[in-house]
Every structure is written in structure tokens, then in C-alpha cells.
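Just one protein chain is left out here, and the rest sit where they should.
Here the chain labels run A, B and C in written order, and each chain numbers its own residues starting at 1.
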Amino acid sequence: MPALAGAYERTRRATEALCARLTVEDHNVQSMTDASPAKWHMAHTTWFFETFLLAPHLPGYAPLDPAYRSLFNSYYNAVGSRPERSLRGVFSRPSLDEVRAFRRHVDAHMMTLLAAPVSPELEALVVLGMNHEQQHQELILTDILHAFWNNPLRPAYTREPRPTHTSPGPVRWHDYPGGLREIGHSGSGFAFDNESPRHKVYLEPFRLASRLVTAGEYRVFMDDGGYRRPELWLSDAWDTVRAQNWIAPLYWEKSCPAWQTMGLHGMRPLSDDEPACHISFYEADAFARWAGARLPTEIEWEVAASEAELKGNFVEDGNFVAISAPQQASHHPQQLFGDVWEWTASPYVAYPGYRPAAGALGEYNSKFMCNQMVLRGGSCATPRSHIRASYRNFFPPQARWQFSGIRLAKDP
Amino acid sequence: MPALAGAYERTRRATEALCARLTVEDHNVQSMTDASPAKWHMAHTTWFFETFLLAPHLPGYAPLDPAYRSLFNSYYNAVGSRPERSLRGVFSRPSLDEVRAFRRHVDAHMMTLLAAPVSPELEALVVLGMNHEQQHQELILTDILHAFWNNPLRPAYTREPRPTHTSPGPVRWHDYPGGLREIGHSGSGFAFDNESPRHKVYLEPFRLASRLVTAGEYRVFMDDGGYRRPELWLSDAWDTVRAQNWIAPLYWEKSCPAWQTMGLHGMRPLSDDEPACHISFYEADAFARWAGARLPTEIEWEVAASEAELKGNFVEDGNFVAISAPQQASHHPQQLFGDVWEWTASPYVAYPGYRPAAGALGEYNSKFMCNQMVLRGGSCATPRSHIRASYRNFFPPQARWQFSGIRLAKDP
Amino acid sequence: MPALAGAYERTRRATEALCARLTVEDHNVQSMTDASPAKWHMAHTTWFFETFLLAPHLPGYAPLDPAYRSLFNSYYNAVGSRPERSLRGVFSRPSLDEVRAFRRHVDAHMMTLLAAPVSPELEALVVLGMNHEQQHQELILTDILHAFWNNPLRPAYTREPRPTHTSPGPVRWHDYPGGLREIGHSGSGFAFDNESPRHKVYLEPFRLASRLVTAGEYRVFMDDGGYRRPELWLSDAWDTVRAQNWIAPLYWEKSCPAWQTMGLHGMRPLSDDEPACHISFYEADAFARWAGARLPTEIEWEVAASEAELKGNFVEDGNFVAISAPQQASHHPQQLFGDVWEWTASPYVAYPGYRPAAGALGEYNSKFMCNQMVLRGGSCATPRSHIRASYRNFFPPQARWQFSGIRLAKDP
Partner (left out) sequence: MPALAGAYERTRRATEALCARLTVEDHNVQSMTDASPAKWHMAHTTWFFETFLLAPHLPGYAPLDPAYRSLFNSYYNAVGSRPERSLRGVFSRPSLDEVRAFRRHVDAHMMTLLAAPVSPELEALVVLGMNHEQQHQELILTDILHAFWNNPLRPAYTREPRPTHTSPGPVRWHDYPGGLREIGHSGSGFAFDNESPRHKVYLEPFRLASRLVTAGEYRVFMDDGGYRRPELWLSDAWDTVRAQNWIAPLYWEKSCPAWQTMGLHGMRPLSDDEPACHISFYEADAFARWAGARLPTEIEWEVAASEAELKGNFVEDGNFVAISAPQQASHHPQQLFGDVWEWTASPYVAYPGYRPAAGALGEYNSKFMCNQMVLRGGSCATPRSHIRASYRNFFPPQARWQFSGIRLAKDP
């Protein structure tokens, strides 16, 4: 089997492995408009290969069901109409079995396509589709967690034991000099278009915290009236706090006198030593202001991360790994990769000279470049091979259902 | 087996028979807050017997899962808290299999309870629970139809052939004299508390149409600009027409040049001869005004229906039967029972001297006595044994997902 | 001056007298969509005479400004388009002076019209216009009170002294026999179309409270957890209580330990002896349930009120009089007329045989016959000559900004 076909296979099987823990009904639920059913993720990732690979590039390809072309379109206006996003959980048909058959149908034809020599353009599309599927692997986990949270039974995604946390010790501050630097994707590996072009930036000196903010530190902020003091919050943030009655991060629940938190292992006591998670940008920003610090810009983060080894929370090549314990003695900040996504102070905009791809795939990243903030570093739910220093994730500032947390920065 | 136990069994099996056509995923979908998943209907009707029969009256009864007490509560505040109604479709757990086990668990204990002699009070509660379950049988059908409508694949609930309609001929008008009458439940059979007490009313003479308004007649109203002429509509109705962009009844779709309609048999051409269906009170009222007529009051309807034989659309003792064709030569209006629910001009209020039951069951009917209109007669989705002349159904004036239509009345 | 012209003059001057206490800016404010600026009321009542009297019936009449025809239309679809209701407070132009000139222009031409003999049809229209203006006189008071309440300065409409309340003593119950009765307008005086036709009703025996519910009695309900006990509320009512965070009637404010209330005299201590006021139907209904009683139907109320003398809170022929103190020794219930509007248990629907007027005026009352409840008796803000036993006022069940309160009824 050619290497590309092998990589394709591994990506597809990884998705199915993640879903193997779900019941038929679990696959179908959608607990908010921003989340999607696992069945939809399985179908949409398959739709991607059918729409962008098989239909245009495999002669004689016949879709399993032509209705899927519209049904499983996410947001590509150039591909045509699509159902309202909030209705995805209503689609009991096609059934899970039919979606699995759709996957097998597309996989079989992809094997045909990849058995022959493929052009670099085609290979780029296949790799894009695999990275696309990896993004949805993470969403399968974050979206089912949200659904389970909204179920009073609070089911657990997994019964496997969860590693315990040990105290990470006090924060230390790493100093970085200012000057001209470069950020953006370099080298020959895959990157999304929004990581390019690599370009020069001028940077002031800055300091970066050696580790993530812990749940214990965040509780001090809460106990200090953090959610009741408007002077700590951005204007839009304060409106959100009041409108949504926020008093803690998402998935935190007071169980007097202690706090519990909901995760893929179900409800469990919150440890002071674990990284604060399921935090919005608004909360991260308010915490930083309270702490007398600030969030790093994505430029600062990437500069620091590029110097660190890409060694983080990678006990296996898969999703959903344990969150790493920071090591004290290190020349670099710890927990940069694969623990929680780290909110930056940077709105998500195009790099200088950015050009989106032509056609429908140009919508992939570029049309979201407004009202969203950049997150960096990957989370415990991100596939290991999907993480890199130049990767730009983005979510609206009020979003909390991702595995997102806080690293502080400071001016010297 | 005692008669009551046998009746209980038949009711429970009828629910399951209706669900037998649904896939596992079908059971879980909720397409709007007003609708509920079939799995929830199966569990909630079971919850009713557990909460009101087994827990208080079967010594030593242990619930299968104590969490169900809150999870499957619909709206009984006296029973305690309950999940937000809009979240029912998010509950992938308990699974369909677990809900079926819940049904078996409760059924087995109900058989124990009913094997011994039961007091009249207990028998009344059991019969109430059976009638409650029959109401949910109808909702299983109306709610899955709404979900299927929102699925672009437009699945059909059944593939059985659907009877065709023949022309019902012109409307004739039946004359009723005025004077003192009585309405409300009488006799020894079951009735809901809101059908009592039977009481005197003074009535002016009135005329009632011999049959339901047909889809063809309703299309004339549409072609005459019915949905664009504010003078035909109540003030709140016109606001709804504009806010919801109504241009036809629910489940009607223009497929140029003809109209299609969605039903339990899937999408099919609309027949001019079938009764207009999936009509709101607002539309029924506007149609009547356009037609130079009015809707009957529930008093007028009941007086007329009490004189007619309770013989309608009853080809079998079950739900989901064919809509009857009106017969021309009759001393009574036709299609009164079991075709479509008929909107009346009467807001849903208490009868004089009405007393709700004590405790949680007092919430069954009485707390909805505001902002709803009475419908009469039962629909093709109503169990045959559930239909009677004194039965008062009620829905908000904008509701359209029930099988609801129009019968006209006039002053002499 | 003919009698009709004199009555017209008195009505018009009464409106202006009510506005004389307002500043230029007061005339322009609109604090919610349901309320309108006083300037708009002044212009709209004038628009009525121009549209329905002068334009069709005074040869050669030229409007002062043709744009007013649309600008000051309230809801008559047959007259044409009109601005969004919520924008009325945005209309700084025409100025108050221009609206006053509009009134003078129309008044002068009305004098011309009324100087000649008028047909009965024309006289009926003029009288309708006068009664229409009286309705808006009341709204001028209720709407400015709402605006003043929303102003943190809490201005007072008047600085005149407010009569104090004395204890009304315990409630007594008046018994009424059942049987055939008649309700609806009779006699030769003016009545709105919705008070006709007079018709027979059959009534069960009932009991009616001798006086209104007092603020002190309502506070006992509040102290007993009235706003926190869902079993006391209709389903829609409870949703409203939670969504709006109701904890007391409108215009009541806790000023520890006592309660204050806002009225046309400004903020003042709430007296236990005054009638509970600014109550919604939802609250009136919940209070009645808590008190082991119910609200009267509009039929019961009218039957009782027709037997009482029309003597109530009428110290002057004007609006905004003191609320009467009930007298203990009486054969009839007290405080029936002119204190607070009394919510009834009756939804607002057409009387049997009701026919709305032809043309635009048919919209006056009939298109609101849905989702509203009937109130009876008039309030302290209702012109005295506008009050009669057959008068049917109507508002949505959640409305609270009118002077509305509670009288209880019971079954014997």
C-alpha cells in the first residue's frame, strides 16, 4: 500500500476508534448549534473526500446517495445549499449503519484513487482531507462531552482510569528578547493556508509563564470576586457574564464545599493542580488582568514555542491523552503542546500576503477571519500529529466547550 | 387476567406497535421544543405509572433507576425539578434498550398491582394513566412527522398504501335551534377532569357545515391572497404570518405547478378532496372570515356531535387510520370524529364549578387554561377509544403540527 | 352650540387638560412598545376625526399635512401602512406645537361639520371618536406613569395631595342565584360594538367579594412565597414569572423594611389598605388560587354590577380621581367602578351574533379577540362618563401597566 493510502487509512480508522465508545443514540445528539453529532462528523469528513477528491478526480465515480452532497455540507457556500446547522441532531436518517456504509463506499474508492500515482496537487488535497478529519476527531470529543454534560445522568465517555495530577510548583518567567523575528509555517510538512506566508515581525521583549494556570489558581480568582468585578472584564465580556450568569468555567459544578468538574471520564473532583480548562477568552483575559499580567500574542507564543522542542503531552499517537505535568527544571516553558489550547491576545486575521485557495476550499479558513481569537498549542483531545508550533486555532471569545485554558505573559 | 390488566396491556402494546416502525435514531430526535422524542414518550408514559401508581401503592416497589423520576417528568412541578424541555433530544442515555427495560420493569410490577383487587380510586388512576398514554401515542406520530419534515431526506413513517380521496361534494348546512342545553361529560365512562362538571348553557340558533373544509377550498383562499390580506386576520395572527413567513399550511410545499404535502406516508401530491390539515387556529379563523362564516364554539360543536352517532373514521381500533369520506345523505354533519381535530372559537377555560384534582395530577389539565384554543373531534392519529363528543383538546392558536383542520359554522 | 359639538369640545379639552401637566419632553417619550407618547395620543385621536369624519364627510376638507394620515395611524390596516409601533418615541417631528396646531385645525373643521345638522350615522361616528379619545386619555396617564417609573429620578405627574386610605374591613361575600340572565349593552347610550348583542346566558350560583383585594392582603401572598411556588400559577404564568424575575406587582419597590409604590403622585409608601394595583392577570389568577377562591367571569361581574348603582369612584367628571374607600354596610359589592380595572376569568371573545362594523372601523375591537383577558369596571384613570356595567376592556394576561387589580369570586 502506498504511504499516502496508509496514512489515509490510519486517519479514517482513528475516527472510528473514537466513535467506538459511543452508542447508536450518542452518535445522533446535538446539544447546541455550535456542536454536531458524531454521526454528522463521520459523514461530513467522508463528504469532504467525495466532494473534493472522488467526484472531480476519480473517473466514473458514482456517489452512494446524491442527497448527501447537500446534507453533509458544513459551510461551503460554493458547493451549494445545506441544512440549517441547528438541525443536524434531527437527522435520524441516514442511520448510523448507512453512514458507516457511506464511509466504506468512499474509502473503497479512495483506495482505488490512491492505488495509482497521484499528482502533487491531488496529494495535497488528500492530506488536507486527512487534517480536516483530524480536526473533526477533536470535535467529536468536545461535542459529545457537551451533550453528556447536558444529560442529567452525566454519562462518562470512558471508564479508563484518569492519571492524577501533582503540584506543578510556582510559575517561573522565561525572558525573550525583542527584535526582528519570523513566524508562520516553514519546511515541507503540511500546514493550513492560514499559517502562511511565513513573514517577518518586530517584537518587543516579553516574558512567558513557565506553565499553564492551574484550577487552584483560578479558584483564587473566583474567591476574590472575579466574576462579580466589572473592572476586570472587557465590556463585551461583562455583558456575557451577566447574560449567561457565569460564575465558574464550563463543566465546573459546586458540590459543597468542593468543586467537581465534568470531563470525558465523567464527573470527578476538581484538582487544584490540573490546568484550568473550559475557559473562554473573556475569562482568560479577565484572569490575566486580575493577576497583573496579560495573555501572550500569538506571535510571542509562536516565537517561544518554536524554540522549545515539540515535546509535550504525547504519550501516544492519538487523541485524548493525559494532561502533562510540567517539569520544573527546563530552559523552555512547559505544557506548550497538547494539554489545553492556550488563548492568545490576538484576533484571528490574515497574515501579510495571505491568499486563500481558489474555489470552495478557499472558504476553509479565510471566511472566519473576524470576531474570533487565536488559540495555540493543541489540547489533550488533539491528535498528536496535528500539533505544531505554527498551528492557528480560532474560536469566538465566548466559546468554552473546547479544552481551552490560560498561559500568562508579561512585559519585562 | 382481570379486565383492567388486559386493558392496560393493550394500551402499552399499542404504544410499542407505533414505535416498531422507527429506527433507534428515530426514537431520539426532537425537532422543536414543542415536540418530544418517541423514546421520551415511551419513558414518560411509563414514569406516569411508576410515579402515581407503583411508588405510592405497591408496597416495596423499587424503581429501576431513581434518576428517572426527575428525568422523565414532563411538567409536574409538584413532583419536583425536571430537565429543560428543549433538551429531551439530547438524552442519548438511557438508551432505547434501557427505556424498553424500564417499560418491562414497570409493566411487570403493574401486573402484580393489578392482579389483586383494586379500589375504585386506584382503578381511576390506572385508567387515567392509560388515557394519558393514548395521548402520547398521538404525539409520537405528530412529533416524528415534524422531525421527518425537517430532514431533507423526507423519510416516510410508513410505506403502506394511502387511501385516495373522492370528492366530498358541496357543503350543506345543518340547522340547530337555540335554547337551554347541557354539555360536559356524562355517563360512567372515563373522561378527563376538564370535561366536567356537566352544566347548562344557553345557546343561540346556529348552523354547522356538513363536512370539513377541503384542501381545494383552502387553496382558493390562498389564491385569493389569503396570506397577504391583513383584514382577514386577527392582530396576533397577522404578526405571526409576517414573522414566520407563512404562505400555506404546515407540510405543504409548492412543487410547480402543483402542491405536495408531507404526511406519515411521506411526500405526496396534495388532493383537492382531502380535508385541509396542519392548520393553525389563526389560519382557520382567517379562512372562516374570508368564507363569510365563522368557527363553531365548542358548545355548538358538542351539541351537534352529541346528537350524531359516534361513528366516524374508525376502520380499526388504532391510530393512524385513513381519513373518512363524507357521505352526502345524512341527518348529521359528517367527519366529526377521527379525521382532523377541528378548531373551535372557544378559548380553553374551566367549566363552571370545575375542580382540578388534588396534588400533582391537578396540574394535568388545569394549568394550561390560558392562551390556548379548544379543538374537538379527534384526528386520524387519535386512538379510536380515545374519542368522544365531550373531549376537549387544546393547543396554542399558532400550533400547526397536529392533524388539525376546519369546520365552518354560521349564524342563521 | 349644538349639544354634540359641546360634547366634542369637552372631550377634546379634557385631553389637553391631562397633558397640561407635562413638559415638552414628557410628551415625546415612549418607554416600551405597548406604551405611546402623549404627543402621539394627542395626534392619533385627532387623526381619527380627520380620517373617519372630515375626509369622507366634510366637502372640500384639506388635511393640514397629508403625511399624518400614515404617521398617526395606530393599527388600521384598511387605512394603509403605518410606522412600527416601537418608533413612536423617535418622532421628534412634528413638534408638540405642530401637533397642537393639528388639533386646532381638525377642531375648527369639526365645528363646521357639527354646525350643520348631522345624520344619525355621522353622530354615531362622532360619538365613537369621542369615546376613542377617552380611551386614549386613560392611556396618556398609564403610559406617562410607565415612562416616569423608568426614569431614575422618578418624577411625579402631580404634586396634589393624595387622599389617604382607611381600613376597608374584612371581605364579605355577596350571593347571587343562578339561572337565565342577560348581559350586554342595552338602552340608548353609547357602547362599543363588542358589548353587543345583548344576549341570554345561563349562570350557576356564585359569590362575589364585597371589595377589592388590598395591598396588605397581597403582601401576605408574597410573604407566603407566592412568587416562588409554581403550583399556584398557570403554566404560561410561571414561565413569565421566571423570565421576568417578578417578585412583586409593577411599580412596587422594596425599601427595607417597608414597600414603596410609584403612582401619578410619585414614589410613596405603600398602604396596606389601598387596593392592590398594577397586577397582571397571571398574578390575579395565582393570588385567587392561593386564597382558595377564583376570579369572577365577566358574566358574573356584569350581572352583579348591573344590580349595583353605578356609583363608585366619581368625585368629579374627570380622570385620575382618588380611589374610593369601600363602605361596610351595603347590599352590593363596593369599589366596582372607577378604582382599578378588575381582571375576570374570561378570555376576550365575541358575543353570540357579534358583527364588527364594516370597513376600517371593524378593526377597532374585533381583531384583538385572541390571547387577551377581559377587565371590568374602570379605574381611577378612566373618565367617569366612560364607565358602565357592560364595558369590556381587554389586555394580554401579562400586562401590568394599567391600573388593574383583583376582586375574588367563589362557588357557593
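One rule holds for everything that comes next: a residue touches a chain if its C-beta (ideal position, glycine included) is under 8 Å from a C-beta of that chain, and two chains touch if they have at least 3 such contacts.
Note that the structure is a prediction, hence the values are computed from the model and not measured.
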| item | value |
| --- | --- |
| Chains still shown that are in contact with the chain withheld from the display | A, C |
| Option touching the unshown chain, where A:6, A:189 or A:230 are the choices | A:230 |
| Which residue of A:345, A:381 or A:406 touches the chain not shown here | A:345 |
| From C:11, C:31, C:51 or C:379, residue that would touch the chain that is not displayed | C:31 |
| Residues in chain A touching the chain absent from view | 75, 77-78, 180, 199-204, 230-231, 233-238, 281-282, 285, 345-347, 349-350, 352-353, 363, 367-371, 397, 411 |
| Residue numbers in chain C that touch the chain omitted from display | 23-31, 39, 67, 70-71, 83, 87, 89-96, 147, 150-153, 155 |
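We adopt the following convention: only the chains that are shown with their structure count from here on.
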| item | value |
| --- | --- |
| Chain-level touch network, classified as line, ring, star, complete or other | line |
| Equivalent interface positions on chain B and chain C, same or different at half | same |
| CA centroid of chain A to CA centroid of chain C, Å | 58 |
| Chain centre separation (chain A, chain B; CA means) in Å | 46 |
| Rounded Å distance, chain B centre to chain C centre (Cα mean) | 38 |
| Per-residue multi-chain contacts in chain B, two or more chains | none |
